[in-house]
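Missing here: one protein chain of the complex. Every other protein chain is in place.
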Amino acid sequence: MENLPWFLLLIPIASAAIIQLGLKKSAALSSALSTISVLATFIIAVLLLGKDFASSFNWIEAGTLRLNIGFKLDQLATCMMIVVTGIGLLVHIFSLGYMRDDPAKARYFGCLSLFMFSMTGIVLSSNFVMMFIFWELVGLSSYLLIGHWYQKDTAADAAKKAFLVNRIGDFGFMIGILMLWAITGTVVFEAMNGASLDTAGTYLAGTAILLVFCGAVGKSAQLPLHVWLPDAMEGPTPVSALIHAATMVAAGVYMMARTFFSLGITAENMGILGNAPDVIAWVGGITSLVAALMATQQNDIKKILAYSTLSQLGYMVMAVGLIAPEAGMFHLFTHAWFKALLFLGSGAVIYACHHEQDIWKMGGLLKKMPITAITFLIGTLSLTAVPFTSGFYSKENILIAAKDSPLLYIAIGVAALTTFYMFRLFFIAFLGKARDSGSEDAREAPVVMWVPLALLAVAVIASPFFSQFFPTNGHVEVHAVPHFGDKLVLMSLGAFATGFVFAFLLYFGKDKEPISIPLFRNKFYLDIIYQRLVTVFQDAIAALVHFFDEFIIGGLLVGGAARSAQGVGNIFRRFAQNGSLSSYAYLMGLGAVLVIYFTVFAK
Amino acid sequence: MLFAFILIPLLAAVAIFAGAPARKTALSAALVNSLGAGYAASTWNCSCWNTGFQVLENPDIQLSLGLTGIGTVMLILSVIVTLAAVYSGKCPEGREKIWFASTMMIAAGAIGAFLSTDVFFYYAFHELALIPTFLMIGILGSGNRKEAAWKITIYLALGSIVLLAGLILAMNQMPSWSFTDLTAAPKHQNEIALLLIIGFGTLVSLFPFHSWAAAAYASAPAPVAMLHAGVLKKFGLYGLLVIGMKVAPEGMAHWLPWICVLLLGNIIWVGLVTLNQKRLDLMLGNSSVMHMGYIFLAVAALAANENNSIAEPAAILLMFAHGISIALLFSLASVIERKTSTMEITQLGGLAKTAPALAFLFGLAGMASIGLPGLANFAGEVMVFFAGFADWKDASGQIDMGWVQWTTIIALWGVVISAVYMLRAFRRVFQGPLVKSTETVTDISICDKIPTYLLAATLLLVGFYPQIILQFINIK
Partner (left out) sequence: MPFDSLPTPTLNEYLMISGLLFAIGLAGVIIRRNIIVIFMCLEMMLAAASLTLVAFSRFHTVDGLPDYDGQMLVFFVITVAAAEVAVGLAIIVSLYRARQTIQTDELTSLRG
C-alpha cells in the first residue's frame, strides 16, 4: 500500500512508452491502453484518498547536493489527484469519440498518457526540483498536444508560443527555487521552514516568493504572460478541457498553495514576505478583470471559455495572494469540474456542427442536442455562481478572503462580467434558431461523448461536498454552507443579476452582435504589442549581435590580425626576397660578419 | 590493458590504410572499444588499471594511463560517440580509407587524452586527434570547406601554443608532469591561469575565441562534427577542471570576473547569434558554442570557491550530456541534408509528416539540448545552477550576492534563448505544410536508426537516472 503512489507515476509513463515504441500503428489498441491506464490511476487515487504516505529515492547526489524524486501524499495532493485522474478519465473517454477519425490517434493518446504522467508528478512531488521537472514535462505534453495538428501553421505557432511563454515564467521559477534553496537550505517541502525567511529579510524573501510566482504566472497564464492560453485553443478540444482548463493551468495555483503551506505562511506572519503577497493578489485580480473584459467580445466558443479560464485563474491567484490558498484550492477544485464540463460540452457542440467554432453560426442547439445543452447550462450556472452550485461556494470563500481589500470590488465586477459573457454564449449558441448549415444538421453527441458530460455534471453538483478533504490552516474555514443575508452573498447575487439582465437584454433572440468594442475584441492589443516587442527587442538585437559577431569579432579583430600578419609577410617578400643573387650574397656575407662578430668579439 | 583502448582504433586506422575493408574494420574497432569500456566501467574502482612507463627523466614525463572517475565518464562518452560516428554520415565513393581511418584516429586521440594521467601526453594525444580533424574538414567537408579548415587550424593551433606556454610555466614548478603530482603552483598563478583560460578556452570555443566552431562544424563531415563537438571539445574543460583548478586555484579566482563575463558572452551573445542563423547546421554549431557557457559556469563556481562540491560533478555530467546530444543533433542534421539536399531552414517544412521517426529523434535531441527534464542535459544544467548558488551564503550565514550568483541568474535567461531558436527551427523544419524539398522524403533508414537511437537512449537513461554517471565522480 505504501508503494501504491509509485504506480500513479509508472502506469501512465509505461502506457506512453509502449504507445510510442510499439503501438504507433494501432490506433485502437493505443487508445484502449491509454484509457485503461488512466482508469487504473483513478482507482488508485480514490484508494489513496485521505492517506498520508511519503517515499523517495536519490535522483542526484553530488557533494552537498541531494535531489530526490519522491512523493508526499497529504490532503492537498490526494484531492488534486482526484481532480487530475477523474477529469483525465472522462476526457479520455470523451476523446474516444471526439478523436475517432483522427489519423494520428495513437500519437494523441500517447501524448495524453505522457501528460497524465507529468501532471501526476507535479501533484505528488515532494520537493521543488521534482515539481520543476514535471512542471516542464507538462509544458512539453501541452506543446505536443496543442501542436497535434502540426501541419496547420496556426497550431504549430500556438504550440511554440505556449512553450516559449512558459519558459519565460520558468526562468523566474528556477531562480526562485535556487534562492529558496539558498535561504532555507533545502528544496524539500516538508523540511522547509518559514523561520529561515525571517533571517533572510523581507526583501530577499519577498523576491524569492515573487520569482517562484513567475512560474505560476507562466503556467497559470496570468498577466503579462497570459497570451499563450487563448492561442492554445488550437489544440483538440478535449485537450483544452483537460490541460488548458482543469489541470495544468491550475498547477500554478497548486504550486503556490504548496509553497505557502510548506513555508507556513499565514495571515499573521505574511509580513516576512514584504509586499510580495499584495503583488500576487493584484496580478490575479487584474488578470481576472482584463480577461473577463476580453471574453465579452469573443465569437469563438472556445476562446470565450479560454478567457473565462484566465479570469477564473486570476480569481484563484488572487486568493493565494490574499493568503487564503485553501480558498484558491477550493475554487480550483470546483472550477476544474465545471470548466472541464463546459469545454467538453463545447467540444460536443463543435463536433456536432462540423468543426464550426463561431457562436454566431450556431443557434437553437438546445432542441437538437438537449443533453449537451443541459449539462452545458449546469456548467454555466456553476461558473456564474448561482446559489447551491459548486461555483457559488468556492467563489464565496474567495470573496470572504477579499472582504477587507479593494480587490473585493474587482471580484464582484468580474462575477457580473462572467455572468454576462456566459449567458451571452448560452443565448446565442443554444437558443434562437440555427444560423448556418452546420448547426442545422447538428445532432446529439454519441454515447461515448455525452456520458462523460453527464458524469461531469453530477460531479459539478456534488463537488462542494468533498470540501472536508481540504487542508485548512485556520485563516479561512472552507465551508459549503451559504450565509444568506450576509453582505457578501447579497453582493454576489446582485452581480449575477446584473450580468444576467444585461446579457438577456442585449443578446436574447439576437442574430448578430449588437455592440462592438474593438479594445476588448482585440485583447487590449497586447498580442500585437508583444509581437512588436519580440520583433524589435529580440530579433533585431539578435541580428545586430550576429552582425557584430561576424564582422567585428570575426572580420575586424580576428581577420584583422590575420591580415596584418599577411601584410608584414608581404613587405618582407617584396623587399628581401627580390630574386637578385648578388643581394642574397650580400645578405649572406652580412650575416656571416654578424655571426662572427657576435661569437668572437661580443663578450 | 588501458593501452588497448588507444591501440585498437589506431591499429584499425593503420589496417584501413593498409587495405582492410574500411567500414567493417572501423565498426568492429568501435564495437570492441565500447564493450571494453563497458567492462572497465562496470568493474571500476578508482585506482586499478593504472599503467605506464618513463619517457623522459628531466623533465619527468611518463606515458602513463589511468582510469580516474572523470576519465571513466569521458571514456564512456568517447566510445559511445565513436560508435555512433562510425555509423553516421555518408562517405563519398572511393574515399572510405581516409574517412574511416581519420574517424578512428580522432577517436584514438580523444580516448588517449582522457586516459592520460600525465600532462604532456594529455596534451599530445589531443594534438594527435586534431590533425585528422583538419584533414577531414579540408578534404571531405562541404560548403566553404577550405576556409573553415584554415580557420579551425589557425585558431586551435594558436590556442594550443598559448596552452602549452601556460602548461610549461605551471609544470616547471611541479616535481613531475604526472597528474598525481599537481599542486598549487607557488609562483605566477595569475599568469598560468590566464594562459590556461585563453588556451583551453580557445579549444572549447570560449567567447570571443569562438568564431571557428560554427563554420567548422557546419562544413565538417558528420562523424568529425560529432566527434569534435561531442568529445574532443570537452578536452579543454576537462583540462581546466583537472589541471587548471589544481595548479592555479588562486589564479583562477583572480580572473573570476573575466571568466564570468566571457561565459555570459557564450550564453547570451552567441545565443543571440544562434537565434539569427538561417541554416540548420550553422545553428547547431552555434548552439554547441553557446552551451559551453553553462559548463564554464560550473568552472566559474569552482574558481570562486574551490571547495564547491557540486560544481565539478555538474560540469562533468553536463559535458557528458552535451556530448551525446550534440552528436545526435549533428548526426540527424546530416540525415536531413542527405534527404532534402538543403540546410536552409526556410526551404524546409512539414518533415514530421513524411519522416515521423526523424522528427521524433530530432525533437528529442532538440529538447535535450534546451534542457528538458527527463533528458540528460537538464540534470547537468540544474546541477550547474545549484552549484552557482551553493555559495550564496557566506560562512556566517549572511547572504552575499557575488559574481557567480549574478552570472547564474543572467545565464538562466539563456535557457529561454535556446528554447526560442530550437523550437523555431523545429517549427520551420518539421511542422507546417510540406514544401518541395520535403514532399518525397522517406523516413530515416535502419542504418541511420542504429546510431541515433543509441544516442537517444543514452540521453533518456542518464536523464532519468543521472546517478549512473555521477557515481563515478562521487567516489574519491
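For reference, chains read A and B in written order, and residue numbers begin at 1 within each chain.
The definition used in the following text is that a contact is a pair of C-beta atoms (placed from the backbone, for glycine too) under 8 Å apart; a residue touches a chain by one contact, two chains touch by 3 or more.
Nothing here was measured: the structure is a model prediction, and the numbers come from that model.
Visitor: Which displayed chains does the hidden chain touch?
Guide: A
Visitor: Could you tell me which of A:3, A:516, A:566 or A:582 touches the chain that is not displayed?
Guide: Considering the complete complex, A:582 is the one touching the chain left out.
Visitor: Extract the touching residues of chain A with respect to the undisplayed chain.
Guide: Those residues of chain A that touch the unshown chain are 573-574, 576-582, 584-586, 589.
Basically, only the chains that are shown with their structure count from here on.
Visitor: So the centre of each chain is just the mean of its C-alpha atoms; given that, what is the distance between chain A and chain B in Å?
Guide: 35
Visitor: Can you list the residues on chain A that touch chain B in the complex?
Guide: So the residues of chain A touching chain B come out as 20, 58-65, 67, 129, 132-134, 136-137, 140, 147, 150-151, 153, 156-157, 159-160, 163-164, 167-168, 170-171, 174-175, 178-179, 181-183, 199-201, 204, 538-539, 541-543, 545-546, 549-550, 553-554, 557-558, 562.
Visitor: Hey, which residues of chain B end up touching chain A in the complex?
Guide: Interface residues on the chain B side: 154, 208, 211, 269-270, 272-273, 275-277, 308-310, 312-314, 317, 350, 352-353, 360, 367, 372-374, 378-379, 382-383, 385-390, 392-393, 397, 399, 408-409, 412-413, 415-416, 419-420, 423-424, 427, 430-434, 465-467, 470, 473-474.
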